[in-house]
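One structure, as structure tokens, below. Some questions next.
For this view, one protein chain was removed and the others were kept in their places.
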Amino acid sequence: MAGSKLSDLCLRISAAGFPASLEGADISVASVNTLEDAVEGELSFLSNRKYLRLLETTRASAVIAAPDVAVPDGRSVVRCADPYAAVTVAIVLLHGHRRHPRWGVSARAEIHPSASIGPNANLAPHVTVGEGAVIGADCTLYPGVHIGDRARLGDGVVLFPNVVVYDECVLGNRVTIHAGTIIGEDGLGYAPVGGKWLKIPQVGRVVIDDDVEIGANCAIDRATLGMTRIGAGSKFSNLVAIGHGTKVGENAMFVALVGVAGSVTVGKNVTLAGQVGLAGHLTVGDGASIGAQSGVAGDVPAGVKYLGAPAVEINEAKRQFIAVQRLPGWSKEVNQRLRDLEAELARLRAEMNGGQT
Amino acid sequence: MAGSKLSDLCLRISAAGFPASLEGADISVASVNTLEDAVEGELSFLSNRKYLRLLETTRASAVIAAPDVAVPDGRSVVRCADPYAAVTVAIVLLHGHRRHPRWGVSARAEIHPSASIGPNANLAPHVTVGEGAVIGADCTLYPGVHIGDRARLGDGVVLFPNVVVYDECVLGNRVTIHAGTIIGEDGLGYAPVGGKWLKIPQVGRVVIDDDVEIGANCAIDRATLGMTRIGAGSKFSNLVAIGHGTKVGENAMFVALVGVAGSVTVGKNVTLAGQVGLAGHLTVGDGASIGAQSGVAGDVPAGVKYLGAPAVEINEAKRQFIAVQRLPGWSKEVNQRLRDLEAELARLRAEMNGGQT
Partner (left out) sequence: MAGSKLSDLCLRISAAGFPASLEGADISVASVNTLEDAVEGELSFLSNRKYLRLLETTRASAVIAAPDVAVPDGRSVVRCADPYAAVTVAIVLLHGHRRHPRWGVSARAEIHPSASIGPNANLAPHVTVGEGAVIGADCTLYPGVHIGDRARLGDGVVLFPNVVVYDECVLGNRVTIHAGTIIGEDGLGYAPVGGKWLKIPQVGRVVIDDDVEIGANCAIDRATLGMTRIGAGSKFSNLVAIGHGTKVGENAMFVALVGVAGSVTVGKNVTLAGQVGLAGHLTVGDGASIGAQSGVAGDVPAGVKYLGAPAVEINEAKRQFIAVQRLPGWSKEVNQRLRDLEAELARLRAEMNGGQT
């Protein structure tokens, strides 16, 4: 961490596709921090304008900000139309990605003699690798990772502590899985027979494509038959549950505590916000985005934003939320107006009938 | 996997209690697959009629289907009124249940000398078994499993990697628990004292009865006093949380991300769909079924279907959902009709008063 001149940083950010320019002194910065926590000599950034006021108080010596953001004097400013992308480049440059411990192949790892271990393997103590399993090149398996029989890992896979990959499951290249996540457990496959649950052997598997990253303590069911599949480049947060036989397309973004039932088909570039639930056997179109805590009970078209339980188009959902929030007061008002109308009408009727008498 | 003649398969399915008969050639099949993924020589099935169209395109050589389902020519058909039960029999016959690795008692398992290990034990490397623990016959403990002090396991128990059974907890015969699930951690037992939380020792335990199967990364609290209990034959999916002192009856089916608070009493044959929450100290009657994402805040009678948050009888819940979906439009309409009525009534009044003048 020798640091970087801001001018060099601008070149790097621009080279990554986000034109950036420097305002103010071309100082050297060694690390990136939040506006609140930054100290002198550090670089910070403003992406979410909710935190605009923190520009007044931050001790950062330089900030990344959009061209139209006013930054108080005395700080260098890296101007970039996409400050979030720019700070990503800065963090990669100044801090880099995590450097894993180097275990080589630990004598305390338990590797079945029939397993195939690729070059440059980094297998921690207390790792277990089953019969016929295949580990690609440059894989890092942290302590307590278990690779089941005949499971296969591509190159550059990183599995954090206590990740479990059941038998037969397949992970592509550069798959990263955080601690405690389970890949390929049996799903809830039972037939009701005579008032009890008869287990259906779950003979399928899970296939996770290249460049997927999965958070901590998730659980992805193997398929009953065939495969459960997670598409390339998808990213999951923590405590996500995926049911058996579900297929998720490329570049999905699933937030924490999402639950997807079995036999669901999710298209590409789909976002599921926190605690969303998808019922079984449905289809979510490409590019759909489902808001937090939504419960999806039917197919979702491509490209839409859905919200609510049951989920509907987001603007319709918001109209429903507002209507429900107004309902207690509005229903009182309606009842009063109906009573007033009924009373006035009765009076009119009485007067008219009286007049007719 | 030498395969099976379809006529033999029909006999097996019929013998299991589901009369089955063969239409077409008595070919031999070696494996079962989904309609989409099956290749020539494989057996497939149609259970959910949503997938009826796949019968046109499947490459399966034989299918299991209900008697009234039209299957295109050229395929053998196993006719059975319950295709789901029939395919279960076929999968068991052709694929069988999972065959576990054989570790014997690994030298790398750490077993307290006072523990009792039953015959035919299969204890993987990095298993730990605590003081005074009892492991029944024919148990398989995968790597990283921890059995706490004085915990007791029946016969035929299977614990997948990194399952943790806390001290004193009891598992019946043929209990299966998937990877990463925790049995018997302390529940949220604190008394508020002077603005802080004073810990109440959780001195109860968890008792799991025979033939229970629990998914991955669940957490079942030990009782504060007495026991948390999961009834025989119950099946849980992944990421299910059960609070301290809760009793679940036989043959429950709990789907992923269900949360049951403490001191709840759940009857027999109860289904909780995904992400359901049950508040503390309530009772759910035998045979009740609660729809996905429901929030249950009061007792639930036996035999009912409930839905929603707060959960109510399912048809009532659906009426509420529909009424809310219509609310934004309907409330506009009501406001307009009220205004129209008020205006017309005012005109009438004016005319009448004018007429009376």
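Order of writing sets the chain letters: A and B. Residues in each chain are counted from 1.
Assume a contact is a pair of C-beta atoms (placed from the backbone, for glycine too) under 8 Å apart; a residue touches a chain by one contact, two chains touch by 3 or more.
Since the structure is predicted, the reported quantities are computational estimates derived from the model, not experimental observations.
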Worksheet item: For the full complex, which residue in A:C10, A:V63 or A:A216 touches the chain that was left out?
Response: A:A216
Item to complete: Kindly note down the residues of chain A that lie in touch with the hidden chain.
Response: 16-17, 32-34, 36-37, 48, 50, 82, 84-85, 87-88, 91-92, 95-98, 101, 106, 108, 124-126, 142-144, 160-162, 178-180, 213, 215-217, 233, 235, 237-239, 251, 253, 255-257, 269, 274-275, 292-293, 309, 321, 324-325, 327-328, 331, 334, 338, 341-342, 345, 348-349, 352, 356
Practice prompt. Quickly run down the residues of chain B that touch the omitted chain.
Written response: 110, 126, 128, 130-131, 144, 146, 149, 162, 164, 166-167, 180-182, 185-188, 190-191, 193-201, 203, 217-219, 221, 223-227, 239, 241, 243, 245, 257, 259, 261, 275, 277, 279, 281, 293, 295, 297, 309-310, 312, 316, 319-320, 322-324, 326-327, 330, 334, 337-338, 341, 344-345, 348, 351-352, 355
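Going forward, only the chains that are shown with their structure count from here on.
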Fill in: Approximate Å spacing (C-alpha centroids) for the pair chain A, chain B
24
